[in-house]
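Removed from the display is one protein chain of the complex; every other protein chain stays in position.
So, subunit A:
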């Protein structure tokens, strides 16, 4: 069964622009200039039950807008959205019982009251029985280690503490589908790890579908097998993370730290005939060669034979770099 089905989804906003100067301001009182901006431009994809999908894109690429349409907050301009077998806007109240949402940038807990009071209200709102609540939430509270935080008002929690509570709050009714909009924004490494581990666990335990937007690629690497990449409202890649790496991340990077400064020309001359590109690092004596794996020994031996080096590192090309390359070149693969 598909948890999410999206077909030719589109969202347009009216964007008003102000005229300049005092006269312009007066004219704005009567008629305003606006242009139509297409935040999401005819996208289609499906997500199966139990999948963990990373939904990535630069700021303003349309990620949040998509999530808001999938959760029934925004009405699409056109296109079809079926989530958990329902139309999110038409059957809002029944629909939202089947999803959990965490917005990293805003709190869903009541600011002035203790966390457990928010939980209690949500338990009533989602009509969760005492038995289910105890069974499920005791486990969640323990795993996320938020037991000692429950009697504190939300405003007194740190960001990491609050985020863990938010996540627990989104799971009170144990929804089959979870939307996470930048859940790890601004969190330290330990909290991030804890949250990732927890998400993996509930995905395995309950076969929960998770759609995750983030700017932190390591989140995606840790959790998602599949990524959907968005640019200017269009999907530019939809497929496995592995394949993305294979297609784009072929080869290795070798970082040389030379004893003295180097110029691009000498290096190019050195590796003449080989399929190598050079990039300068932070200093004039640090250079990175990007070469196919097979040529690795050849490149290293040529460099080391001619120049003395201080240090040498061999790296796989990071996902982050792959994604940066894709955005820069704007090519669709996969």
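Throughout what follows, a contact is a pair of C-beta atoms (placed from the backbone, for glycine too) under 8 Å apart; a residue touches a chain by one contact, two chains touch by 3 or more; residues count from 1.
Everything below uses one rule, namely that contacts and distances are computed from a predicted model.
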{"item": "Hidden subunit of the complex - UniProt protein name among \"Light-independent protochlorophyllide reductase subunit B\", \"ABC-2 family transporter protein\", \"Monoheme cytochrome C SoxX\" or \"NAD(P)H-quinone oxidoreductase subunit 2\"", "value": "\"ABC-2 family transporter protein\""}
{"item": "Of A:105, A:260 or A:305, the one touching the omitted chain in the full complex", "value": "A:105"}
{"item": "Options A:18, A:75, A:134 or A:293, residue touching the unrepresented chain", "value": "A:75"}
{"item": "Residues of subunit A (touch criterion as defined above) contacting the omitted chain", "value": "13, 64, 68, 71-75, 92-94, 96-97, 99, 101, 103, 105-108, 110, 112-114, 117, 120-121, 124-127, 153, 181"}
